[in-house]
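Here the complex is missing a single protein chain, while all its other protein chains stay put.
The letters A, B and C name the chains in turn, as written, and every chain counts its residues from 1.
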Amino acid sequence: MTPQEIYDNLKAKFGESILEAKLDALQPWIRVDEHRTKEICVFLHDEPNFRFDYLMCLSGMDYNNGALGAVYHLSSMSHKHKIVLRANCPKENPRIQSVSSVWGTADWHEREAFDMFGIVFDGHPDMRRILCPDDYPGYPLRKDFKVPEFYNGMKVPY
Amino acid sequence: MSPTLESIIITVLLSAIPLVFILLYALVTLYLEMKVAAHMQDRVAYMRTGWHGVLQPFADILKLLQKEDTIPAAADRFLFILAPYIVFVGTYAAFAIIPFTNIYIGSNIHLGVFFLIGVSSLVVIGILMGGWASNNKWSIFGAIRSAAQMVSYEIPTALSVLIAVMITGSLNLQEITQFQEGGIQNWVLFGGPLPLSTKLMLLPFTFITFLILFTASLAEVNRTPFDLPEAESELVQGFNTEYSGMRFAMFYLAEYANMFVVSAVAVTLFLGGWSSPFGDFMSGPVWGAFWLIGKAMVFVFLQIWIRWTLPRLRVDQLMYTSWKVLTPFLFVCLFAVGLILVL
Amino acid sequence: MSESRVIPTNYVTKPEDLKTSSGRTLRTDEMIINMGPQHPSTHGVLRLEIVVDGEIIVDAIPHIGYLHRCFEKHAEHMTNYQQVIPYVDRMDYVASMNNDLAYALAVERLLKIEVPERVEYIRVIMAELQRIASHLIAVGTFGIDSGAFTPFLYAFRDREFILDLFEMTCGARLLYNYIWVGGVSHDLPPTFIEKAKEFCKYFKPRLVDFNNLLTYNEIFVKRTAKVGVLPRDVAINYACSGPMLRGSGVDWDLRRDDPYSVYHKLHWDVVVGKGEVGAVGDCWDRHIVRMREMEQSVRIIEQALEAIPAGNVQAAIPKRIRPDHGEVYVRTETPRGELGFYVVGDGTASPYRVKARGPAFVNLSVLPEISRGAMLADLVLIVGSIDIVLGEVDR
Partner (left out) sequence: MTAVATYFGNIFRSLYTVAVGMRITFKHLFVPAVTLQYPDVKLKMPERARNRLYVNIDDCIGCDQCSLACPVDCISIETIKSTADQDLGVTSTGHKKRLHVPKFDIDIGKCCYCGLCVYPCPTECIVMTDVYEFAEFDRHNLLYKFSRMTEGEIGEAETKLKKAEEEAAAKKAAAAAAAAAQPKPEPPKAP
């Protein structure tokens, strides 16, 4: 299934919640509405001629223009095709619908995105930090993140 | 001096000999284990301390002695301190009945074998005490596991000892060894000095019994593949996690002494103790000690060899082997040997 | 051994279940143990909070992050793409050649550079040598977890050969910084080819010895059969990869199914777990997949050593790396599984965002799923069979 066909199917099925797409890029991506990601992913996962059963990588992104985002790299083992989904959200109240019920691996990836960028995934079973200590101030991978001078009384060098 | 005082001094002196023997033997086995393990793994153990690391056992012992032996704050102090000595007493008492030579034996009691089985379960109490007292989750695991293991391996040990006693007919280890005197063909392993026909019939059963006795004694001593109580990879160090310094040395010494006791008993019961395999060619009081210690060291080497080859069993597999494999086989052997002896 | 051991599902004894003879309820409770960051068999600083009922594990909650070194933050502050490679080395410090390869392929795909044939072959040889070295560690520590100490030392003795080969080529033994964007830092030294052939000849009988000592040992088999069974669909749903996935019977190997470099020119077959001993997807299967993968890697190395062409290895190394706006996700088959790099370029010399998708991070997330109902001694083996390296889990 070429990215163009995938895009057309999705556009046909979900219409307005497929916001934009860039199909001529090195790896074509499609941007979807962040409040309907779960439905779209369930559709992509269960549809026989899609069968995206393998979520390769879910990475948080800071687009540095006031928007955060999550990038889903999906691939199908049976059909051997890949697609990239994007879901952006405003920096003030970053909320994206969680897909951990569709793919088990999304559970830890989403917790990492929350830990690094502060993106809260609604419907996630255990939304807490995974890498940094729980009381770490701020979200480290945001572009405007300042390393705190002291952390729990310990001087942070450099 | 009054006669009672004299006899007390004599018994104290006589009982001191095995203690000296244990210390010497522990040094030798420490060195043996270190070197055998190393060369089996294509590496060379200590080469620096003395020629080829000969002084390393002394260095280890000295290190353990001068190390600060801490007692965990929340530990049950009295039991914590007592545990290693109970374990050592359990092991050391067994030395009383091992006949080193035909003239020297700790105490020539007629219920030697019975006493041995009773005393060796004292070790379990010591380990349980140690595990419970150090108030550490891992040690509790180690202690409970070792209790289950020791208890369930008492049965096969006792049964196989019973079969040996059935063949020899007496509980006194000195008499058992005298029964097997006169060369290799009189050993219980090969049917004892009975007429050839019964010997041939006995042969398969005594071999199986000896093999089972050796396996069960491996479990008694907590050696691989049954070293679950102090499984390094799971329970950190099992019941002796919180021990350090002198107390840890005591546990360590008890384990090595137990290794010797177990192999010495197996040798005395099945391989003719201090009797020489060539009839009366090299037999005599001094030769007797050489033969007993030599045969026992062969089995100590076998235990070391097994330790550095085999992985560890899981607790339920441990129980399975004891109850469902060793014990049924022994009942069959018991019945068969009894039948043959009666015929 | 008891074959039909049904793992009890409701092993949690409720207080009202147990009545003593006198009618009093015997209250039993679960114990929470911290198989903490400092433990002999967690392969690094992983903390497992285990809820234990007796020896049976009710639940195992992994806590990670003890070795988090902010790889992604560092990558964003480097002045050029080349400087990220020493950091990529230190991510999965046991298979750092494969990490370099994954990162270099990602940036080359972003810059659309073609790499000379000789470099491709050198990279395949180095990656496969590193796979053998990494599997040797995985298999050796798996032996220690089950209690057999000697196989670990045999594994390390053989691994020294590979480290000498690496040191001869790029000067370092563990963290190489050898595969660069667009080529490799040094060409192969003259004595490398026949020394590598000598290693291949030396290594094959060693594997047979290792298998007889550990893999086919009945105690080891009984300890690992039917333990930590990972069913096929759970493996795919949790995006496991590498020996974890192939152990569960899924015939999936990125070197063949998502081909990169010159793997398509070499003949070798993908090893899949068939459940010869216990069930498909148990610890023993993952172990035997690693053992047989090493044999395949030796086959690949021998073919690559024969077919390596001449050429200048530094031809395609770009002087200034300035990719235009764009992003790329490239994945490669490392010894632990699928390592993918999502590199986003924004026109400047330093990368805008580098996300590393570590296979160990993903494989570890399936641990609670497969360790419920196992015994404490099994949990140690399950963690060993997943073969995690905490540098890659925590990044």
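Convention: a contact is a pair of C-beta atoms (placed from the backbone, for glycine too) under 8 Å apart; a residue touches a chain by one contact, two chains touch by 3 or more.
Everything numeric here is computed off the predicted structure, so don't read it as measured data.
Although one chain is omitted from the display, it touches the following shown chains in the full assembly: B, C.
Of C:Ile85, C:Leu111 or C:Ile388, it is C:Ile85 that touches the chain left out of the display. Of the options C:Met35, C:Ala133, C:Cys170 or C:Ile288, the residue whose C-beta touches the omitted chain is C:Cys170. In the complete complex, the hidden chain is touched by one of C:Asp209, C:Asp251 or C:Asp324, namely C:Asp209. Listed residues B:Ala158, B:Ile306 or B:Leu334: the one in touch with the omitted chain is B:Ile306.
Considering the complete assembly, subunit C touches the hidden chain via residues 1, 3, 78-79, 82-87, 89-90, 150, 157, 160, 167-172, 175, 177, 185-186, 189, 209, 212-214, 216-219, 221. Counting over the whole complex, subunit B has residues 36, 38-44, 47, 305-306, 308-310, 325 touching the chain that is not drawn.
Going forward, only the chains that are shown with their structure count from here on.
If touching chains are joined by edges, the resulting network of the protein chains shown is an open path. Inter-chain centre distance (subunit A to subunit C, centres taken as mean C-alpha positions): 25 Å. One finds 63 Å separating the Cα centroids of subunit A and subunit B.
If each chain is reduced to the centroid of its CA atoms, subunit B and subunit C end up 43 Å from each other.
With touch defined as above, subunit C holds no residue shared between interfaces to two or more other chains. The touching residues of subunit C, counted against subunit B in their complex, run 1-2, 5, 31, 33, 39-41, 55, 143-150, 153-154, 157, 213-214, 217, 219-220, 222-223, 375-378, 380. Considering their complex, residues 25-27, 53-57, 59, 61-62, 71, 73, 77, 80, 84, 103-105, 107-108, 116, 129-133, 140-141 of subunit A touch subunit C. Chain contact summary for the complex, subunit C toward subunit A: residues 64-65, 68, 70, 72-73, 76, 109-110, 234, 236-239, 250, 252, 257-258, 326-329, 331, 338, 340, 342, 344, 353, 355, 357, 361-362, 365-366, 369, 394-395.
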